[in-house]
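On to subunit A.
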Amino acid sequence: MKVNKLELTVGGFVLLGLAALLVLSLKIADSQFSGDGPSYTLYARFDNIGGLKPRSPVKVGGVVVGRVEKIELDSDDFVPVVTLKMFERYGYFPETSSASILTAGLLGEQYIGLNPGFIMEDIESLEAGATIEDTKSALVLEELIGKVLFSLTEK
Partner candidate 1 sequence: MIQAISQLGASCLANVAALGRASMMLAQALWFIPTRKLLRDIVRQLYVVGVLSLPIILVSGLFIGMVIAFQGYSILVDFGAETSLGPMVALSLLRELGPVVTALLFAGRAGSALTAEIGLMKTTEQLSSMEMMAVDPLRRVIAPRFWAGVIAMPLLASMFNLVGIWGGFLVGVEWLGVDDGSFWSIMGASIEFGQDIGNGLIKSVVFALAVTWVALFNGYDARPSARGISQATTRSVVYASLLVLGLDFILTALMFGS
Partner candidate 2 sequence: MIEVQQLSFHRGEKAIFSDLNLSIPKGKITAIMGPSGIGKTTLLKLIGGQLQPSAGQILFDGQDVHQLSRANLYKLRKRLGMLFQSGALFSDLNVFENVAFPLREHCQLPESVLRNLVLMKLHAVGLRGAAELMPNDLSGGMARRVALARAIALEPEVVLYDEPFVGQDPISMGVLVKLIATLGKSLNLTSVIVSHDVDEVMSIADHVFLIDQHRVLASGSVQQIRDSEDPRVQQFLQGLADGPVAFHYPAEDYLSALGGEQ
């Protein structure tokens, strides 16, 4: 078959472009192209969410196991309710797990650190739609300073 040089270069050009796009999606964006897989929803109530935002990660020991889907305010008792999208591939966590809002580094963004509780026979897992009971709020710098000052004056 006669190969047209022009068509060949154009074909190469298009392939190169698509390959670049593919590398960007798969390698650079850390294969989030394939999505996070199936997920289930958990809720967590915090007194103060600090700088948490939708899409902030939920981490267990540094591993991202889910993301914040949305943040709402419970209109009955005015407590923020955070909806978490948990990845099913990491399984379900025990009921005794606790969630706290932590900061990555000194100035980094905030994320939810999930501390899995002990797995025992009589303790159930957090099923889809369950609420994490044991939560620690974000540390707010002003409150922290207030506490320190208070404890200093106590002495």
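Operating definition for what follows: a contact is a pair of C-beta atoms (placed from the backbone, for glycine too) under 8 Å apart; a residue touches a chain by one contact, two chains touch by 3 or more; residues count from 1.
Basis for inclusion: all candidates are chains of the complex that A comes from, given by their letters.
Predicted model, so just to flag it, every value in this text is computed and none were measured.
Q: Could you work out which candidate touches subunit A in the complex, given the options 1 or 2?
A: 1
Q: Sort out for me which residues of subunit A touch candidate 1 in the complex.
A: Against candidate 1, subunit A makes touches at 6-7, 9-10, 13-14, 16-18, 20-21, 23-25, 27-30, 32-33, 55, 64, 105, 107.
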